[in-house]
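Beneath this line is the structure, given in structure tokens, with notes to follow.
A single protein chain has been removed from this complex, and every other one stays in its place.
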Amino acid sequence: MLDTMLTNVREKAPLVHCITNYVTVNDVANIVLASGGAPIMSDDSMDVADITSICGGLDINIGTLNANTVPSMLLAGKRSNDLGHPVLLDPVGAGASWMRTSTAKRIIDEVDLACIRGNISEIKALTIGSATTKGVEADITDIVTDSNLALTVTYAKEFAATIDGVIAITGAIDIVADAHQAFAIRNGHPVMSKITGSGCMLSALTTAFLIANPDNHLMATVAAVSMMGLCGEKAAVKMVAEGVGNATFRNYLIDNIFLLEADELEAGAKVEEC
Amino acid sequence: MLDTMLTNVREKAPLVHCITNYVTVNDVANIVLASGGAPIMSDDSMDVADITSICGGLDINIGTLNANTVPSMLLAGKRSNDLGHPVLLDPVGAGASWMRTSTAKRIIDEVDLACIRGNISEIKALTIGSATTKGVEADITDIVTDSNLALTVTYAKEFAATIDGVIAITGAIDIVADAHQAFAIRNGHPVMSKITGSGCMLSALTTAFLIANPDNHLMATVAAVSMMGLCGEKAAVKMVAEGVGNATFRNYLIDNIFLLEADELEAGAKVEEC
Partner (left out) sequence: MLDTMLTNVREKAPLVHCITNYVTVNDVANIVLASGGAPIMSDDSMDVADITSICGGLDINIGTLNANTVPSMLLAGKRSNDLGHPVLLDPVGAGASWMRTSTAKRIIDEVDLACIRGNISEIKALTIGSATTKGVEADITDIVTDSNLALTVTYAKEFAATIDGVIAITGAIDIVADAHQAFAIRNGHPVMSKITGSGCMLSALTTAFLIANPDNHLMATVAAVSMMGLCGEKAAVKMVAEGVGNATFRNYLIDNIFLLEADELEAGAKVEEC
């Protein structure tokens, strides 16, 4: 099934509108191209509605948001909703500042999201104070391990229900859930945290998968998350074998997205329902 | 002749002021350095006039324009004109949004341009509604092939005449024309479209060539376009030989600009007058 998800990306070449931070934007664009999609970056309020209209979906990443781009995120999100395009939110740094947390929450309130992807700290910051999740949340630490996996899955499903979409919590163990079903994904490598942009790249890649697989956003997200982890593993093996470091690793990660065949994804994905 | 053009870049080390998008700006800077030039990025309206004054020419790229950078583009363009510096416009995404199309047209109206470089869709978007080109334009598809080459060359020459500069339409076949003469360039490789920034990099590279070769902007543009394509071919051969992907290809492309000798450009350029 994951192989079909990737084949759909390669065949449909989804156009992804990215409002994303300037730190990792080049890698984000190149990973979308590597996957078989095509990116368009645009973040001015005069430009975003036109651009999102010719794309298939929208990736909103709040990594370096500013006073000018926040309205653009809302405008583009609403236009995407009107057009029935999937919208993904990457709440980079939610919890670390008032501006990031409040902007992410405002986007959740005003835009229908197909998916939210972040690390456990960012995702938790989005629900603090929410009646639905307050109880569970208090017991979840900021690292997902086997010992708190069940609790985190319950939390993810509850949050997914409130947005009627998919929640992807990524880290050493990734969790992808909608209201009814959840998966743990055990691909990936620790060096992925030694480059900037692993998360940003995954969010844009996921958006490409969401666009190309409109009938199953849950498994589309599972496919993107496991593909990223699997390509990270392959790139790490090559990095170690060659005695290079994190900068070259970053290139190999994107290279592997470019090179990965659909059947390799199906064979290499470590996905379990939970 | 192309070899001399490149030698001039290497010897004169032209300083290129780039107002360019944040997606590909790092690659743009590194390719200018690789060519032998030096880039300065500056896009605030308080800063651009000073910066453009110490440079030899200006590359205006509208890839991620915003309300703050549009006035900077006009200001810098006019100052460059006053100083007699060549100005190149890269109309990224013209035709895809009202803001991009209208900004590109406004720059064409208000700034004397030495060169406009874009793909066929972007270039066509600049002349829609123009009496001069309307007739021809209707018959040009969005891919330049041998079957529509003659028509596209006629169109490029007419457009070049209206700006009294050089038009570079790049794609599988590149066309470089002024009002009187045109060349088709058949260097390049399809993987160049699988990285972000091939066009942006070429525009900045072309600006370096324009500065270093003030007496022949037409052949300076031909040299830059063929150099980019030739280095793309070399990088693609290495990418395939090593089994790597688009991210490493991007590095090899810039590496080859850094490494290419003038006589290699002369020998490898596939340029024909048409």
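By letter and in written order, the chains are A and B; residue numbering begins at 1 in each of them.
The working rule: a residue touches a chain if its C-beta (ideal position, glycine included) is under 8 Å from a C-beta of that chain, and two chains touch if they have at least 3 such contacts.
For clarity, every value in this text was computed on a predicted model and none was experimentally measured.
Only one of A:99, A:161, A:259 or A:274 touches the absent chain when the whole complex is considered: A:99.
When the omitted chain is restored, the residue from B:43, B:122 or B:174 that touches it is B:43. Within the whole complex, the absent chain has one touching residue among A:88, A:195, A:228 or A:262, and that is A:195. The chain not shown here touches chain A at positions 21-24, 26-27, 63-68, 93, 96-100, 194-197, 243-248, 250-251. Although one chain is not displayed, chain B still touches it through residues 22, 25-27, 29-30, 33-34, 39-47, 50-51, 54, 68, 250-259.
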